[in-house]
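What follows is a single structure, and I will ask about it in a moment.
All protein chains of the complex are present and in place, except for one that has been dropped.
Moving on to chain A:
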Amino acid sequence: MTLSSVSIALTGSGGAGVMTAGQILLDAAAKAGFYGLMGRTLGPQIRGGESAALLRLATGPVDGPDDGYDILLAFDWGNIERFQDELPLNTGGLIIADPHQGAVPDIMLTGDDIRTAMVPFHDLAKPIAGGRVNMVGLGLIAALIGLDPAFLLDRVARQLAGKGEAALEASRAALAAGAAAAADIAGVSPLAAPAPRTGDRWSITGNDAAGLGAIQGGVRFCAAYPITPATDILEWLAPNLPKVGGTLVQCEDELASINMIIGSSFGGTPSLTATSGPGLALMTESLGLAVASETPVVVVNVQRGGPSTGIPTKSEQADLNIAVNGLHGDAPHVVTAPLSIGDCLFTTQWSVHLAEAMQTAVIVLSDQTLGQSRAIIDPPADLAFVGKRRVPERIEAPYERYAVTADGVSPMALPGQEGGAYTGDGLEHDPVGHPSTQTAHHQAQLDKRRRKVEGFDYGDHWAEVDGDPDADIAIVTWGSTAAPAREAMARARALGFKVRLVAVRLIHPVPVDRLRYALSGVSRVLVVEQNHDGQYWRHLRAHMDLPGTVAALHRPGPVGLRPREILARLQSQ
């Protein structure tokens, strides 16, 4: 028997090199023609401490984890009780551990038909000069799943580039020792052979994808204040923006970063910042300024467990409320959410386009699961979305920066443009931009700002709609939860259920008509998300009546929703 997907968790304390091993395995599998992804879980320690590389390798594209792991390789058991709940094993799962690290802890053996295999990784690595246990482990895993070790060696060689032949030889020997040890472990089905590769594949994290989407969308200025798990976006943009003539500046805080990008955008440069919950909270006053002054900005908010400092290193989808409702006053703006790791590119690029086209603030709700997981994907198609602002061609006096137009968008003069000088203002204003407290001006400007975002043609990108057109039940979900929802739907359909999936990219404004159309004919709706309070479910209910019986499946992080949970709810609803 061969498998179409295998899930592997590598765990160990700092120094065991599980992240390095995981990335080598993922990229080697990609070279061999597999798809896959790798998430990670880290303890609270700044350096070292327990960590786990969470891999899934498959013959076709995958964008989320399976219910559990088929193989768990533990180089040691340091602090396993702190994150054991993030490492569920599939029925019949195999635990591979080093006997010198003690017996397999009982808490790891609670699943069904769990098997164990003891492999003395440290003893196997010891006789090899410079041999490392993580390489022994990699050799073992590759042999078990049927991955040609040549691909591993190729990736190891890249990693060791410049470290000399001896280092490479040590790795080669360690991989071979691991492969030999695999012969003693029976009952693991290898992966089926992948379809032959036709072109390049990409190995990319959601955060890097968001950075690339930003640049492709036209962003040339970024102001940055570090915060986990958003920092990677900023760190990717720092060396890459200058390559295209852009700039990234590190600021003193998020109040500065949001205002810096409002300033650069006022000057005509498409601008973005990235942050996480606490930073978004600090930015909300100024996001209102961007809305009122009609200055386009994009904030990528990579959600982590909240509230307050919460669980900074782990994922949750609990910033929807603040992203949608955090601004004071009536402040229409746009909130989007990427639907997979690779989609962080599209959604960010699209969001830059939306911000520039509507001259407003767009918040992208990514999360730690999307941002810090790495996926093997087919290179994305070139996208037509490049931010384009409506700028007046000829200016007649008096220039009305906030002219009340049919679609609500007013041509925006840029500094340097003759005759276009105006004062951008967060004070309510008349069409020219002069401060005004008059009822009529306030009404007209509120109306136009709402018209802009509600009348905009978001096209087909508002959601991914998939599944059976004649289904009686639909899953409605958003963000990273789209991945387990897709898989739950696939399993349900394999069991003969008809299911429809609406994975929504446009969170706000709620695309009421499109949603209604996408849900037409269903009599049951299941709203799925990863937060305690059911934020999206409440948000939808505030804006529209969902058809038929509505149920909500929502629970907090840090463990992501699994296909099994969603499938069970589909079957019981």
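The rule is short, and it goes like this: contacts are C-beta pairs under 8 Å (C-beta built on N, C-alpha and C of every residue); 3 or more make two chains touch, one makes a residue touch a chain; residues count from 1.
Following the convention adopted for this analysis, contacts and distances are computed from a predicted model.
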**Q.** Protein name as given in UniProt for the chain not displayed, "3-isopropylmalate dehydratase large subunit", "Iron-sulfur cluster-binding protein", "Monosaccharide ABC transporter membrane protein (CUT2 family)" or "2-oxoglutarate ferredoxin oxidoreductase subunit beta"
**A.** "2-oxoglutarate ferredoxin oxidoreductase subunit beta"
**Q.** From A:L289, A:A323, A:V476 or A:I566, residue that would touch the chain that is not displayed
**A.** A:L289
Q) Considering the whole complex, which of A:A274, A:V335, A:I376 or A:V409 touches the chain not shown? A) A:I376
Q: Pick out which of A:V156, A:A223, A:V453 or A:V525 touches the chain that's been left out of the picture.
A: A:A223
Q) Of the listed residues A:L10, A:A256, A:V453 or A:L540, which contacts the missing chain in the full complex? A) A:A256
Q.
Applying the definition given at the start, please give the residues of chain A touching the unseen chain.
A. 27, 30-31, 200-204, 208, 212, 215-216, 220-221, 223, 240-247, 249, 251-253, 255-257, 259-269, 271, 285-286, 288-289, 293, 376, 379-380, 382, 413, 415-427, 433-435
